[in-house]
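Below are the structure tokens for one structure; questions will follow.
Complex shown without one protein chain; remaining protein chains in place.
What follows is subunit A.
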């Protein structure tokens, strides 16, 4: 007797839960050769709003965790990804129409990037921070601090590597993120959210929206409670308008990047979502 297939429902990831879109909308995700893969939730502006609220609530805890602890948590994500490697390879193979080896290479690259960024968590401040020379009996110390809630439009032409490369650097410094996944390849992003939900990442630190970036991004760009905007995957959108909207509330904006080197691992990506705090402290009290 043949068995009835049980297809998976791909939902949003907001505040550690997997809600459907508030709007009730979904859209069809199709494979490279046009076959139906799944229905994904089509997030609305209100889902984006809820995600920002969840992210804002998570900032204090995540930014307040020790850098060492953040590194451990991020590294554990890589461990869990490794354990579910087969699932991701199959998903990417179907969605992007790649060979098993190519899909496997993409998953390996994604895992390696998690590990690379996880390692930076407790080393980044040493590189980006500084003890400044001043003409007086003071220590003058500059340290990078997380900027807060980072809204990200993930690279649109990649399932997993692009997504990971976009969110990991923002997380390293202690930011919470709201990320709009690739519209065409959203399934791996939601599967990664399932990994995040079962790892040690606190609720709300990562919030994943699927749907049309063209619809959601303007609301995130103009949202007064979003601190920075990463437009790495927004090349096909009217991203200048997004930059203008972001300027109203003085957000830091990273511009779109195209091609295979988009969002390549770099310290600059971590530094982009930090603010430098400088402290004066007397050398001695006599």
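Definition applied: a contact is a pair of C-beta atoms (placed from the backbone, for glycine too) under 8 Å apart; a residue touches a chain by one contact, two chains touch by 3 or more; residues count from 1.
Basically, contacts and distances are computed from a predicted model.
J.: UniProt name of the unshown chain, from "Deoxyribose-phosphate aldolase", "Branched-chain amino acid ABC transporter permease", "ABC-type Fe3+ transport system substrate-binding protein" or "EfeM/EfeO family lipoprotein"?
T.: Missing chain, UniProt protein name: "Deoxyribose-phosphate aldolase".
J.: Out of A:30, A:49, A:76 or A:203, point to the residue that touches the absent chain in the complete complex.
T.: A:49
J.: Touching the absent chain in the whole complex: find that residue among A:114, A:219 or A:273.
T.: The missing chain is touched by A:219.
J.: Of A:89, A:245 or A:272, which sits in contact with the chain we cannot see?
T.: Candidates A:89, A:245 or A:272; residue touching the omitted chain: A:245.
J.: In the complete complex, the non-displayed chain touches which residues of subunit A?
T.: Subunit A touches the missing chain through residues 49, 52, 56, 219, 222-226, 245, 248.
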